[in-house]
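My questions all concern the structure below.
Heads up, one of the protein chains got dropped from this complex, but the rest are sitting where they should.
By letter and in written order, the chains are A and B; residue numbering begins at 1 in each of them.
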Amino acid sequence: MAKSLLIITRQSPWSGPGAREALDIVLAGGAFDLPIGLLFLDDGVFQLAAKQDARALQQKDLSANLQALPMFGVEELFVCADSAAQRGLDPSGLSLEEARALTATEITALIDRYDQVITL
Amino acid sequence: MKFAIALFSAAHAPSSRRALLFAQAAVAGGHEIVRLFFYQDGVYNASDSVVTPQDELDLPKQWRAFVSEHQLDGVVCIAAALRRGVLNEEEAGRYQRQAVAVSAPWELSGLGQLHDAVQDADRLICFGGA
């Protein structure tokens, strides 16, 4: 049975390659049919803010790749409700509908459920 | 115990030195390192081009010696390496770049190698940030 891996992404989308490089780990895992989960935590929740415009910074659109996650077999998508609330983001208005909002207690249990974790 | 060790910070970062010391302690403790995987700025630890002052710790040199001595699998993420200008001879040729910064024992490969190591190891430990 394959080991499960949870990726916790804490970087905002336009602060450097961190958000994209976290997503690349997830996509690679999905491509190999591995059980991968993705949690958006702290500034990572900004990756899911609606109506972003990557072209304003001459960057590639991250949200297109995020929307593609279920197609790569990655359906375990989560967002920290507290992180979103602290940043004035409504969890129901985020750009990735499949991402489930979790409380702190639920996230503690989530980390426990996975075999390995990478927080970047 | 089988360890997979992933490094995300550049050679001059204290976390990179901690990664090496952890790896050395793991081997000294009789454990196995299934793979060293360098990602994000971690790729700079594999660079031959880093020049360290004589009176400072030369981490790329120490990594190379450690990997060679214990015949470890040292993999550098190719996408992260290309983005940061850490190319081996093959990639330098492919992209027509002058500088060849990576050579044996380091191998440039994809994120599949990280996932492979995670599946194989009992423990994954990541170093990076600061």
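As a convention for this text, a contact is a pair of C-beta atoms (placed from the backbone, for glycine too) under 8 Å apart; a residue touches a chain by one contact, two chains touch by 3 or more.
As a working rule, contacts and distances are computed from a predicted model.
The complex appears with one chain absent; UniProt names that chain "Sulfurtransferase complex subunit TusB" among the candidates "ABC transporter ATP-binding protein", "Sulfurtransferase complex subunit TusB", "Regulator of SigK" or "RNA polymerase sigma factor". The shown chains contacted by the absent chain are A, B, with contact judged over the whole complex. Taking the complete complex into account, B:128 is the one of B:60, B:74 or B:128 that touches the chain left out. Touching the omitted chain from chain A are residues 8, 10, 41-42, 82-83, 104, 107-108, 111-112, 114-120. Within the complete assembly, residues 1, 3, 8-9, 14-15, 18, 21-22, 24-26, 28-29, 31, 122-130 of chain B touch the chain that is not shown.
The criterion applied here is as follows: only the chains that are shown with their structure count from here on.
Between the CA-based centres of chain A and chain B the separation comes to 26 Å, rounded to the whole angstrom.
Of all the residues in chain A, the ones that touch chain B in their complex are 2-3, 5, 17-18, 21, 24-25, 28-29, 31-32, 34, 116, 118-120. On the chain B side of its complex with chain A, the touching residues are 6, 8, 39-40, 79-80, 83, 110-112, 114-115, 118-119, 124, 126, 128.
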